[in-house]
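A single protein chain has been omitted from the complex, and every remaining protein chain is retained in its original position.
Lettered A, B and C in written order, each chain numbered from 1.
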Amino acid sequence: MDAALDSLYQEIILDHYKHPHHAGLRGDPSAAGTAEVHHVNPTCGDEVTLRVHLADGVVSDVSYDAVGCSISQASTSVMTDLLIGKSVEEAMGIHQTFLELMQGKGKIEPDEDVLEDGIAFAGVAKFPARVKCALLSWMAWKDATSQTLSKENS
Amino acid sequence: MDAALDSLYQEIILDHYKHPHHAGLRGDPSAAGTAEVHHVNPTCGDEVTLRVHLADGVVSDVSYDAVGCSISQASTSVMTDLLIGKSVEEAMGIHQTFLELMQGKGKIEPDEDVLEDGIAFAGVAKFPARVKCALLSWMAWKDATSQTLSKENS
Amino acid sequence: MDGLLPELEVIRKDFPILERQLAGGFPLVYLDSANTSQKPQVVIDTMVDHLEHHNANISRAMHQLGSESTEAFEAARDRVAAFIKAPDRDEVIFTKNATEALNLVANSLSWATGDLAVAAGDEIVITEMEHHSNIVPWQLLTERKGASLRWFGLTDDGRLDLSNIDELINERTKVVSLTWVSNMLGTINPVARIAARAHEVGAIVVVDASQAAPQLPVDLQSMEGASRPDVLVFTGHKVVGPTGIGVLWGRREVLDALPPFHGGGEMIETVTMQRSTYAQIPHKFEAGTPPIIEAIGLGAAVDYLDHVGLDAIHAHEQALTGYALEGLTSVPGLRVLGPLDAASRGGAISFELEGVHPHDIAQVLDSRGIAVRAGHHCAKPAHARFGVQASTRMSSYLYTTPTEIDALVDGLNYTRSYFKVG
Partner (left out) sequence: MDGLLPELEVIRKDFPILERQLAGGFPLVYLDSANTSQKPQVVIDTMVDHLEHHNANISRAMHQLGSESTEAFEAARDRVAAFIKAPDRDEVIFTKNATEALNLVANSLSWATGDLAVAAGDEIVITEMEHHSNIVPWQLLTERKGASLRWFGLTDDGRLDLSNIDELINERTKVVSLTWVSNMLGTINPVARIAARAHEVGAIVVVDASQAAPQLPVDLQSMEGASRPDVLVFTGHKVVGPTGIGVLWGRREVLDALPPFHGGGEMIETVTMQRSTYAQIPHKFEAGTPPIIEAIGLGAAVDYLDHVGLDAIHAHEQALTGYALEGLTSVPGLRVLGPLDAASRGGAISFELEGVHPHDIAQVLDSRGIAVRAGHHCAKPAHARFGVQASTRMSSYLYTTPTEIDALVDGLNYTRSYFKVG
């Protein structure tokens, strides 16, 4: 029984949960290259307000204010580690890789080179009810990024 | 098999069906002591327009225009035989007796003195789907009679 | 007979009720499938298995039973989407029945704003052969919004009269709603042609596939843009599924633009006492605990039909319909309402028999174990169009045999002699 639980609650996840990275909202939400979104998991109520700053095609900052379970909190923290400083294109690729891992029903071998601490979420993919928790802020990031990009292009 | 059918389709019923008594609408629907109603069996579409004339506490005429199956047509015909010429009070009593017979699930022994040809409907009570057919014009009669009475009293 | 399902006897064994003996020892001859279909064992067993081993509420529950239930429910949505080849599985909404699906659209439209708003001067077009469930919701909508209800009339052989289509469907038309297959006349309507015209004028097209889905292959993906309806509905209990479940497929843009219908659990994004925001489709239109067991049963049902094959079922229905039309028209005094060629119609055949009222016909047939429907079949206007108040309807399905059609024809001849007509 603990084996099953431990596969979900990897140490890395619990560490990020207790000590989230890049937490708090930063910067001016109305500045150029910036967008802020608010996403909710309608089923359970987890919420995130997420702000994305892009500069010269690079994800210069991702900041957030989030309430939710260990999985959603840790996932947000890991995401900021992974995406801040990457080019938008690279970041989109990482997003896609993480999405595939989560939707793989636990059958995909995660790539540590791409996902770093994110590989700890491989076990989450086996718990369909928790996949949404892990994806909440990733979806918010994608939404905010698209908004910024389409603002720039218009 | 025919025994079952024959218990429903008594000769008397088929006779009334082929040669309905008192058919057609008579008199002036707007005359004093008169009411006309239109009733429908929503399930199957059987319809009756029924006109009731009361005079001095007596059912002086019941006339109708009806479309429907053998049971509903025969029942209308038998009803006019039974009610025309009776005092309203007596007629209400007969109505009640017929209603009880129909709702008795085939377990009530009909009283020929009261119901005359109406006893032929005893078998109908065993066919729940047809009870509504047999009652259509009786319900219309009661409705029209109440309307006449309340018009008189107001 | 060509076209019959090759494994007909095996298929019949799948339906436990077909073993039923009726009063007088008669075996059941069930010719009322357009009213509701019978259920194969696999549908019943799937529901029982779920109730006995996996039952839980969905979405909201994170425990193992909850996950199993949610997965089974959403898998049913995938199956239904595959059954009608929906462009997007999230466009498949579970309702209570076809009636609720049609009311969902008509009622929500009465609160729509923007392009979909219905106002005085606008027109909604239906047909004279609709089931009441595709008439009354539009009467309510047009009465409430001061819009006008218009309709296609019928030709003497029971088809839509399309002669005035370009006038009937015009710039004022907001919605065209019609049945794909008539439940009374059996007519198969030219849905693609009408949809194309409606889309020319910017109207949305609602197709009632309640009688089509059981017997015609439905392939939304392969319909060309302009001829594809915007909304298509059907009902579970006519496609060998349980009662309590219906399906509304709708194009995402239309469903997104409609205001919500029922408010409540699961259809929200967030709720405060002051205001609420709503979830995305399909959840937006699935307030409250949905018919979970029923959706799962429906999933098994459409799987069963897909397994037999809709092309094969359609061929079976056409063969039987042809055979039945022949048999019926051999009965003296019998008049079929609707098209007389099997190829252009579905498997429901309504008829009149001179001198005997439909109730009485149905009663005599029932005394021989033959179940047909008598009445207006929830299509009063179509009956009125043909000057009749009621009719008798036989309707076959994948488990129907030619022998059952023979029994019907014999029964009708017996009915004539019983009532001493002719």
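Definition applied: a residue touches a chain if its C-beta (ideal position, glycine included) is under 8 Å from a C-beta of that chain, and two chains touch if they have at least 3 such contacts.
Everything numeric here is computed off the predicted structure, so don't read it as measured data.
Within the whole complex, the absent chain has one touching residue among C:4, C:81 or C:293, and that is C:293. Within the full complex, the residue among A:37, A:52 or A:69 touching the omitted chain is A:69.
The residue touching the chain not shown here, chosen from C:36, C:227, C:329 or C:413, is C:36. The chain not shown here is touched by just one of C:170, C:227 or C:270, and that residue is C:270. Interface with the hidden chain, as seen from subunit B, comprises residues 40, 42-44, 127-130. Mapped onto subunit C, contacts with the missing chain fall at residues 16-17, 20, 22-23, 28, 30, 32, 35-36, 38-39, 44, 47-48, 51-57, 60-66, 96-100, 102-103, 106-107, 111, 128, 131-137, 139-140, 144, 149, 151, 235, 237, 242-246, 260-268, 270-273, 275-276, 287-294, 359, 362-363, 365-366, 370-375, 377-378, 380-381, 384. Residues 1-2, 4-5, 8-9, 14, 43-47, 67-71, 127, 130, 133 of subunit A touch the missing chain (whole complex, contact as defined above).
Everything that follows uses one rule, which is that only the chains that are shown with their structure count from here on.
Per-pair counts of C-beta contacts peak for the chains B-C. Taking each chain's centre as the mean of its C-alpha atoms, subunit B lies 37 Å from subunit C. Multi-chain contact residues of subunit B, defined as those touching 2 or more other chains: none present.
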